[in-house]
Structures are given as C-alpha cells and as structure tokens.
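Here's a slice of the assembly, chains where they normally sit.
Going in written order, the chains are labelled A and B, and every chain counts its residues from 1.
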Amino acid sequence: PVVCFVWQIAMIILFGLFVRYDDESDAHWSEHKHENNITSDIENDFYFRYPSFQDVHVMIFVGFGFLMTFLKRYSFGGVGFNFLIAAFGLQWALLMQGWFHSLDPADGQIKIGIENIINADFCVAGCLIAYGALLGKVSPVQLMVLTLFGITLFAVEEYIILHVLHVRDAGGSMVIHTFGAYYGLTISWILYRPKLSKSLNGSVYHSDVFAMIGTLFLWMFWPSFNSAIADHGDGQHRAAINTYLALAASVLTAFAISSLSARKGKLDMVHIQNATLAGGVAMGTAAEFMISPYGSLIVGFICGIISTFGYLVITPFLEKYLKIQDTCGIHNLHAMPGVLGGVVGAITAATASESVYGHEGLVNTFDFKEKYAERTPAMQGGFQAAGLCVALAFGIVGGAIVGFILRLPCCWGDPSDENCFDDEVYWEVPEDEESILPILEYNSHMVGKNTDMMSESNFTVEQS
Amino acid sequence: PVVCFVWQIAMIILFGLFVRYDDESDAHWSEHKHENNITSDIENDFYFRYPSFQDVHVMIFVGFGFLMTFLKRYSFGGVGFNFLIAAFGLQWALLMQGWFHSLDPADGQIKIGIENIINADFCVAGCLIAYGALLGKVSPVQLMVLTLFGITLFAVEEYIILHVLHVRDAGGSMVIHTFGAYYGLTISWILYRPKLSKSLNGSVYHSDVFAMIGTLFLWMFWPSFNSAIADHGDGQHRAAINTYLALAASVLTAFAISSLSARKGKLDMVHIQNATLAGGVAMGTAAEFMISPYGSLIVGFICGIISTFGYLVITPFLEKYLKIQDTCGIHNLHAMPGVLGGVVGAITAATASESVYGHEGLVNTFDFKEKYAERTPAMQGGFQAAGLCVALAFGIVGGAIVGFILRLPCCWGDPSDENCFDDEVYWEVPEDEESILPILEYNSHMVGKNTDMMSESNFTVEQS
C-alpha cells in the first residue's frame, strides 16, 4: 500500500527529470515534417503501430489477466494483481528501457513515442509470465518486488541481446518468453511450499469459461504482438501472417494430444487454454524472417505437441522431483516454446540468402547496416544462438537472486500454505452462491436438532 | 484426434508445395516499391486492412465462440469446438480459396497476403454458422468433416459468384450467411433427433451473460466485417457507416418485438443475443453501395423485426413440422437476413446511376472494368440475384450430401439423444457449485433416513 505511493511519487520525479515526447509525438511535429520532407500526417509512426499497440495492450491486461482467472477462488487475484503489476511495471519499464534504448545524447533525456509504450508493455509481459508460475502463492508486495527487479533485469538483458549482440527478436521468444519463464520458475523453486493446499488449486465450470476469454484474446492478437515492432511494410505484414499460421497449427495438435492422452479421449481445458498459444511464443523471433508459410505451420505443429506433452508429463515431474511448483504451467507455454523459438530464429537467420530475401530485403530484415554491414547470415545465426543463452542466464541467475530476496524473513505478507489460492486473504469477497453451503449445513443441523428433540420427546412418550 | 495429426501434416505438405508470400508481405517489397513508384511503406495493403482483420478475427473466435456459450452445460463445447474448427478450417480455406483466387499463373503457386487471411476467416465463418444449427448434437469428428466439405463447397460457390458471375458481395450476405445457414439447416434436418433431451437445452443466468460477450463483439465489429475487403478509401468508409446504422436500427426493433410478444412485456435474452445482429448480416452485400444512411436504417429495421419474429414463430414451426432442430436459431439470424441482404444488394445495384455515384465511382464500386466494361447497373442487379440463387443451391445441395455422409453408420462418436448439450461427453468437467445438488440430495436422504428410523423407533414405542 504505502509502497505504491512512494513508488508512484518516485516515478513522477524521475519522469519529470528524464522523460519528454519524441519527434513524432511533440507539437514540433509539423516543423519536423517540413525538415524531413514528410508529406502526410499518416506517415507518423503512430499510424503504423497504434492498432498493434492496442492489441498488445489487450493481451497484457485482458489476455494474461483472464488466463489467470481459472482458479475457483483466485479470480480476483488473477485479474486484479495482473492489473496492478502491469500498471506498476510499465512506468518503470519506460524509464529503464528509455535509458538503454531511447536516450537522446543531445540533452540526456528519454524521448518517448508509440514504440516505447509498446516496448513497455512487452517488458511487463516478461514479469506477468513469471507471475504465472507463482499465481496464488505470493503477496502483492512480493509481486511488486519481483516486477521491479524483473524489469531492471529485462532492460539490461534486452540491451545486451538487441544492441550489443545485434540480435533480431521482434516478438521476444528469447527476450520476453525465455527470460520471463525461467525467471519465474527459478523464483518458484526457491519459494517451494511443501504443504501446498490442493483443494483450491483447481477450476470450476465458469472460471474455466472466464479463462477462455484470456486464451482467445491472447491467441487472436498474437499476430499483433509479433508484428508490433517489426519493420514497417513487409516486416509487419509477414510477421502477422507467420504467427497466424503457427497458432492455427498449434490448436490442432493441442486438441489432438489432449484427446489422445486422456481416458475416453476427453479433452482437458487446461491444455486448450494454454497449449494452443505455444505457436505464437515460438514464432517470436522468426516471424519477421522469410521462414515461409509451411515453416510457420511446422513450428506451430511441434509446439502444440511439446506444450501439451509438458502439461501431461513435465509439470508433474518438475513438481515431484525438482520441487518447482508451476501454477499456470509456464514451463510448457513459455519456457520450452520460447527456447524453441530462439533456436528456430537462429536456424532461419543462418540459412537466409539473397536469393530468398533479395539484396535490399536481406539488409533491411537483419539490419546489416553501418557497423554491422559486414555481418553474414551465418554469423547472425551464431549471434542469435548467443542471445538465447544470455536470456536463459539472466532468467535463471536473476530469478535465483530475487527468489532469495523474497525468502528473506521480512514483512512480505505472503499467505500460509493452506491459504494459497484463496482470494479471502487479500480481497473483500462478496458472499454468494457458495454461501448456500453453510445454509445447507445449518439446515441439516437444525433438522438433526429437531429430530433429536423429537427423539427426546419420544423418549418422554415412552416414559409416560 | 488422429484425424487432426494427419490433417495437419497434410496441410504442411500442401503449404510447402503451393503457398508463398505475395508482393506486399515478401522481403522483396522494397524492390516492388521502387518498381511501382510507391513512396511510403504505409501504402502496403497491410495498413489498409490489418485493423479490420483483427476485428474480424475477434468476431470469429470470441464473437461466434461466446455466442455459443449460452447453454447451461455446453459452454466448453461452444467455445472450444468453435476454436478447433476455426483453426482447422482456416488452413484449408487458405489453400482452397488460394487455388481459385490467388494462383500466380507464372509459377503455379498461391501468393498470400493480408486479404487472403481475411478471406480465410470469412470462409470459416460460413462453417461456424452451420455449427450453430448443430450445437450440442454432433461430435468433433463430425464437425471437422462438416468443415472440410463446407470450405470446399464455399470456395467453389464463391468462385462462381464473385468471378464467374462478377457479383459484388464484400460482407458476404449471400456467399457467407445464406450459404452457411442453409448448409447447416439441411444437415440438421437430415440428422434429426426425435427424442432430443430438453433439460439441458437452456441457459443459466451467467451463461447468458457470457453469451452477451459474443453478441457484443459481433455487433461492434460487424462494420469491420463488411468493410474488411471492400475497396480502399470510400468503399471501406461507406461500408462501415452503413453497417453501423443498420445494426443500431436492428437493436431497437429486436427489443420492441421481444417485449411486445411476451407476457408482461418481459424481454427474452435469446432475442437480444441474436436478433440485434440481423442488420449486419443483411448489409453484407449492399454496405459498400450508395444505399444511403436512411436505406441502411430501413434494412436494419426490417431485419430486427423478421429475425425476432423468426425466434417466436418460425423456429418452433421448423422444429415441429419440418423436423429441423436449430439450436442457435441460425435460420433467424443468418438465413432470412442473408437472403434479404442478397435481395437488397440486387435492388441497390440495379438502381445505381451515374448521378449518384459519379462516373468514376460507379466503375470503381461495381468494378465495371475490362471485360465487364459494358455491364450496366440493371444487368448487375440481375447477376446479383443469380448469385443469391447459387448460394442457396450450394447450401441446400451441399448440406444434403454432407448430411448423408454424417449419417452413415460409422465411428463418428456422436452423443446419444439424452447426452446432447452436455460437456461431460467430450470434456473433463471440473466439479463445482452444482455439486451442491448431490450434497443436498444426500442431506435430504439422510434426513429421510433419520425420520424413517424414528418412525421405526416410534413404532417400537407404539408396540411397547
């Protein structure tokens, strides 16, 4: 509570010192247009990226938020804390990413525009993925600390991968998904709760339908996620098509494996809610490359299989043997497809050729300009692979550090093992249908009492 | 299950053989720009159509999906199977429509871009409409067969209507709605179930609220549906405005008729969920024409009336006398408004004139170019009417064939009459609030037992 206040005031001061509008959002835009011979307002970057931004925004707040409402008594916490940490994180992300990517050397200030706010949403996504592993087991204060460090680590990791290594990762298979998932899983491993209550760690009929809202908005808008900061023109166009195809293929294999694995071929909602999305994660790096439509389908096909398989086999294994409790199964939805996406990106980059891309296309797609003009596709492939390792290292090491911080005996206010997955701890929960149960017990109790009384009166009768 | 696998592998092979990026999504776009004197990336078709595409995508997956969650115990099936067959169908649609519309004669390959994926979503919409008539009564395997044939028929029908007859139908009143509705109704007629259970064929309070999510997303994004593949510039602009107006008028008449028809003027959620959308269906053909704002209102006005009237009178009639069971009432929402939309389109086209459209406008709107340069508006009206007949014929004949295939004694895995509308057959359903009922019965049973015991003890008393 107080943390929010202090933090928000700190944000205001830091924004006051550092953050200004960029050329395209400043009132000097009309002068900027004259100077750069821009003929129409429609060439403002806003019109290239705003529709995608709004889709990404929906994914972050409704997509991730409602995906986490599947627990029977933690829907408020799922959607509410998702809202809190996303709003908290995006301000810090604007600053951290600004210092690394958008600092204007002329005046030492961060110039923000539409691309910065998309990137802030992306950055927050990494932390929300980590929240998925910890859902129901941590307090809001712990979540805010997790987010604060997560975004800081993210910004550094992103700077190393995108700028130092000059790696392409428009949809963030490595930067967002691999990092976020291993960050969350490592923290969950350190915060292991041996006596975790099972009774509330499940869904009810309507909470599963709510979660489908999250799933579908993530699924539908993933093409916007992967194309939001891709190159103007063919880059955004191709990224959207590739992601669309990979996602479609994931759906089919997720349904197939889910049905094959269960008795009587019944489908499991957990698989449908999650594994169908794996194709989007895995196309994060390669979506803007010329992976070709069938390549996208192959990636989606494989991801649907490994992700569903992960829910069936790997999550129970992780929990039993490695002591990693993963509430939402982010290992299956983000970690494995993210790593696969990094690998696919590296291979696609390494095999790129002028015959497929055209000379200009190759230079534009991989940004082989200025000091990178000498880089070949094969070298780029190697750097892509190196970027994946950086993301993994940041996730695991960063998660270990933050995990130990969160385990320090301190006033975290985290719930006891038996109160996990219960909104009652942090929310004023309205009485509702479920309050029928106590009534029932009360009734049957009264009935019992009546009959007892009657037995007694009977007894008197007998005695009479 | 295995069907999904084999099918997905077949898709990968076919995409590998036939599908490539088109000029605007290929990395050669920068060269294409130079050749065609395109000055800015913003003129890539992606920026004209992507926002509309995303809206259409939401309609297909959230709109249709949640509209079908209204049944009390078939919400998983409604939204889940909608998801499955849409993802399954869009891949096949890209191929089928590609062969008919986007085949590059130079190399025999299909070149895909944003317009193709919008069209694939449209094509899938036809099959989802058909699903509406069969909701809760067929197995996933039957749905996939229905979709496979449905999309094949759709592509042929669309080719005949749009290319052979050169008919305009941007929002698909004929091509999508009329075809899809009669296709589904004919199949439902052939798969008639005389002893269909009634108890689960209804809604509960919260399932009706879920269905409103579907209704509203369909309603709000219908202007995008009708304008998504309309002509750049004024075509898309006008299609959106006309659809917006027709939908608004439908809402008022649907509420009015619903209230007039019931005892005490109470409103029926089924009408509000469905009949409010009829105006959008009926504007599918004429939306891009100069039907004028009041024309759009008239169309919406009439459709709201006939659609609500259909729910009140025609659906019960169809079920009782024609043995057509129509779970979602697609006859009222798609069939009648679709036919009306075709007729309105034909009339609007036949009465088009240069004074209203301008010479250039008339040529652009109806595409009176090249070999169609001689066609007059009156002739165009005739061809539009012919297109409607083609759509009807394909729907009915195609539905009859597919219906007989689905009735063949075979391993379809369709539910028995008493298991219809129940998710238990295909899904792992979580235990939930409704599990209170057994408890109740258990309690009252115990109470009965107690009282029985007491009567017995009473009896002993009597005997003593």
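Everything below uses one rule, namely that contacts are C-beta pairs under 8 Å (C-beta built on N, C-alpha and C of every residue); 3 or more make two chains touch, one makes a residue touch a chain.
Bear in mind that the values here come from a model prediction, so they are computed numbers and not experimental data.
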Here 2 chains sit in place, yet the whole complex recorded in the file consists of a number of copies equal to 3
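Everything below uses one rule, namely that only the chains that are shown with their structure count from here on.
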Chain A to chain B: how many Å between their CA centres?
31
Going by the contact rule at the top, pick out the chain B residues touching chain A in the complex.
1-5, 7-9, 11-13, 15-16, 19-21, 24-31, 33, 39-42, 44-47, 50-51, 54, 57-58, 61-62, 65-66, 69, 73, 75-76, 79-80, 83-84, 87-88, 90-91, 112-114, 117, 140, 206, 210, 213, 413, 426-434, 436, 439-440, 443, 446-447, 450-451, 454, 457-458, 461, 464
The answer for chain A against chain B in the complex is residues 39-40, 42-43, 47-48, 51-52, 55, 72, 202-206, 208-209, 212-213, 216-217, 219-221, 223-224, 232-234, 236-238, 240-241, 244-245, 247-249, 251-253, 255-256, 259-260, 262, 265-269, 272, 276, 290, 292-294, 297-298, 301, 356-358, 360-362, 364-365, 433-434, 436-437, 440, 443-444, 447-448, 451, 454-455, 458, 461-462
